[in-house]
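Here the complex is missing one protein chain, while the rest keep their positions.
Here the chain labels run A and B in written order, and each chain numbers its own residues starting at 1.
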Amino acid sequence: MSALLEVNGLATHFTTRDGVVKAVDGVSFRLDAGKTLAVVGESGSGKSVTALSIMRLVAKPRGNIVAGEVLFKGDDLLKMDDARVRDLRGDRIAMIFQDPMTSLNPVFRVGRQIGESLMLHKGMSRKEAFERAIELLDMVGIPNPRDRARDYPHQFSGGMRQRAMIAMALACDPDILIADEPTTALDVTIQAQILELMMEMQARTGAAIIMITHDLGVVADLADDVMVMYAGKQVEYGPSDAIFYDPFHPYTWGLLDSLPRHDVDEKGVLHPITGQPPSLINVPPGCAFHPRCPFAQEVCETDVPPALAVTDAHVSACHFSTDPEFRRGVAVACAVPEGVESA
Amino acid sequence: MLRYAVRRILQMIPVFIGVTIILFVLRAPGVLPGDPVRMITGERAIPESLREQIIEKHALDQPLHMQYVIYVRNLLQGDLGESYQRGRPVVDIFAEKFPNTLRLAVAAIIVEIVLGLTAGIVSAIRQYSFLDVLLTLSTSVLVSVPVFWLGMLFQIFFGIRLKEWTNDAFYLPISQMSSAQFPDWVHLILPAITLASVSTAYVARIMRSQMLEAMGQDYIRTAEAKGLKRRTVVYRHALKNAMIPVVTFVGIDFGVMMSGAILTETVFSWPGVGREIFLAVGQRDWPIVMGGVIIIVVIIMIINLIVDLSYALLDPRIRYGGGAE
Partner (left out) sequence: MTLRDPGNVTAPSRTLWGDAWRRLRKNKFAIAGLVWIVFIVAMTLSADLWVPATFGDPLAINTAPGASLAPPSLEHPFGTDKLGRDVFSRVVYGARVSLTVGVLAVSISLAIGLLLGSLSGYYGKFIDTIVMRSADVFFAFPYILFAIALIAVLGPSYRNVFIAIGILGWPSIARVFRSSILSVKENEYVDAARAMGASDLRIMVRHIMPNAIAPIIVYGTMSVGGAIITEAALSFLGMGVQPPTPSWGLMLSDAKSLMFAAPWLTIWPGFAILTTVLSFVLMGDGLRDALDVKMKD
C-alpha cells in the first residue's frame, strides 16, 4: 500500500551572511493514514524546518528546498505548482504552531479566522463558515462557542487559543495535521489537555499527525513512529516501541537517559547529554554528534555514518548500529559507574 | 470603550491647564521680559486711556493667580481678545479664514494617504530591491526639504517655467488668486502637495516598517498555512495590522496641518489661518498670534482625542481593554 505521505532525502538549506545553513539534510520517513509520527530533537535540529518544507512554507529567498521528494498520496509536493500546493495547504495538510499567543491574527475575530479556510477550500459563504466555526469551537471544547467565536484572540487564554488553532487546522478535515511543538508555550497542566484533545480529534477524524517536539516524554504514549533528528540529520527512525525500548543511536540513548522514567529502577542515574548542539554553519565533520558522543571513535570524526537498517522498519545513523560487540561494550561501560555488575 | 473615552477626556484636562499656564506666562507681567500690555495690544502705539482700560480688563494690576483665573475665564467664554490694529475680535478673524485652511488640509491629507501608503507598501513588499532603496532615500530627502523652499521651487517650475516652455499651453496656478481660468480644485494642487510633502515621507516610512513587522509575525505563517494566496495574506492579514499606527499618524497629522500650514500658506499666499498668523507676526499684532496658537492647540487636542478613540475602534485589543501596552 502506498503511504499517505512519504518523504525521501529531503534537504533544505538557508543562505545566510555567514554561509549556508543545512537546516535539514537528508530526511526520509513515511506516514500512513491515521498514524502519528513524532519528530524529536533539540532546538535547531531541523524539525520545524522539516515541517515547513512539507508545507512548502520555507521562507524564500533565503530558504530553499534543495533535494528530495515529498510524496503526498504519490504526488510530489515539491514539483507541484504553487496554486496546487495552496489547494492542499490548510485543506488536506494543516498545521498548528508553537505559540498560540502570536499565531492568531489579533485584529480578526476567532470565528472569522477559523472560517477563512472553509470559505477558501469548501466554498462556504461567510455565514456558513462562521456557523461551522462555532461547531468546531464546540468540538474542541470551548464553552459558549457562539459567543466566543465573536471574540478576538486576546480575549482567549493560552490554552483556549491553542484549542482554537486546533479547530482552525481541523476545519477542512485534513488528512495530515502537522503540530509544531503545540504545547511548548503552554502551562504543564494545559499541555496534557491539549495533547489529549489532539488524540481525541485524531480518533474522530482519522487524521494522521506529525508531532514535532523537543520532549520525548510528551510523545511516549501517543506516537506510532518516532524520528530523532540532530543537526539537520535524521539519526534514528523506527516504531515507537523500538525507539523507546531498544534504541541503537547513542544520541537517542542520551535523550532517553535525560528523560525521567518511571519504568526503570528508581536508582537509575540521569545522564544529561553534555555539550551544546553544533552550529549549523560549522557542522562537525563525520558524524555530527561525535564531539558530544561518549563512545566516539576515530571513524566517527571522518566518515558520515550511513543510515543502517537494524530491523525492517528501524534505521540508525551510527557507524556501530549493526555491531553487537559495540553495544555489549557500552552496556558494560554504562553499568560500571553505578557499581553494578552487568548481566 | 466608554470608560476608555472618559479616561481619555479626563487626561486632556491637565494638558489643557498646562497649555493655558504656558500661554498665560508668556504674557504675564514680570515673568518674562516684555510688556504685558504690548502682548495684549500688539506693538503699536496706543493712547494712555486704552492702556489703562486694558490693565483693568485683564486685571494686570492684581496678583498673578487672579490674572490667570480671569485669563482662563475669558478663554472659556471664547474671548480671545481683540486685534487692536484691525479693531476686530480675534475669533472672528480666524472663523473667516478657517475654511480655507481646512480645505487645504483635506487635500493634503488625501495626497499623503495615497502617495505615502502606496510607497510604503511597495517598499515593504519589495524589501531591499532597487525600488525600495530609491523610495527610502526619497523619503529621507523629503523630510529634509524645507517646505517653504519646495513651495517656491514648485512655483518657479510649474507656474512659470512650464508655462514658458509649453507656450502657455500647460501650467499650474500658483496661488488661490492667481487666475480665474482654472476650476477651484486645481488651485489646491501645488499647495496641497507642498503641505503634504514631509508627512508623505513619514507615512511611507511608517507604513514600510509596520508592513515589514507585520509580515514577520507568526499569524502571517498561520494564514499562509491555510492556503491563502500571498496577495490575500499581505493585503488582508498584514495590512490590517500595519494600518493601525499609520491611521493614528495621519489623524494626528491632520491636526498639525492646521498649523504647519503657516509656511505653505505663506509661500502660496493662501488666505488661511497660518498666513493670518504670519501677517500678524509681521505687524507685531500679538493678540492674533497668541489667539491663533490657542485656537490651533484646542483643535489639535480635539482631533487627537478623536484619533485615539478611533484607534480603539481599529484595534480590538484596546477596545476590549485587553493586553495592549
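Note that contacts are C-beta pairs under 8 Å (C-beta built on N, C-alpha and C of every residue); 3 or more make two chains touch, one makes a residue touch a chain.
As the structure is a computational prediction, the values presented were derived from the model and not from experiment.
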Neighbours of the unshown chain, displayed set only, are B
Given B:V90, B:V111, B:L172 or B:V297, the residue that touches the chain left out of view is B:V297
Of B:F158, B:Y171, B:Y219 or B:W286, the residue that touches the missing chain is B:W286
Cross-chain touch to the chain not pictured, restricted to B:L50, B:V141 or B:L313, is B:V141
Those residues of chain B that touch the unshown chain are 14-16, 18-19, 22-23, 26-27, 32-34, 39, 137, 140-141, 143-149, 152-153, 155-156, 159-160, 202, 205-206, 209, 256, 258-260, 262-263, 266-267, 277-278, 281-282, 284, 286, 289-290, 292-293, 296-297, 300-301
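The working rule: only the chains that are shown with their structure count from here on.
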Cα centre of chain A to Cα centre of chain B, whole Å, reads 54
Per the touch rule above, chain A residues touching chain B in the complex are 55, 57, 86-91, 94-95, 97, 99, 102-108, 116-117, 120-121, 152, 154-155, 165, 168
Counting only contacts in the complex, chain B reaches chain A at residues 217-219, 221-229, 237, 240-241, 244, 314-317, 320, 322-324
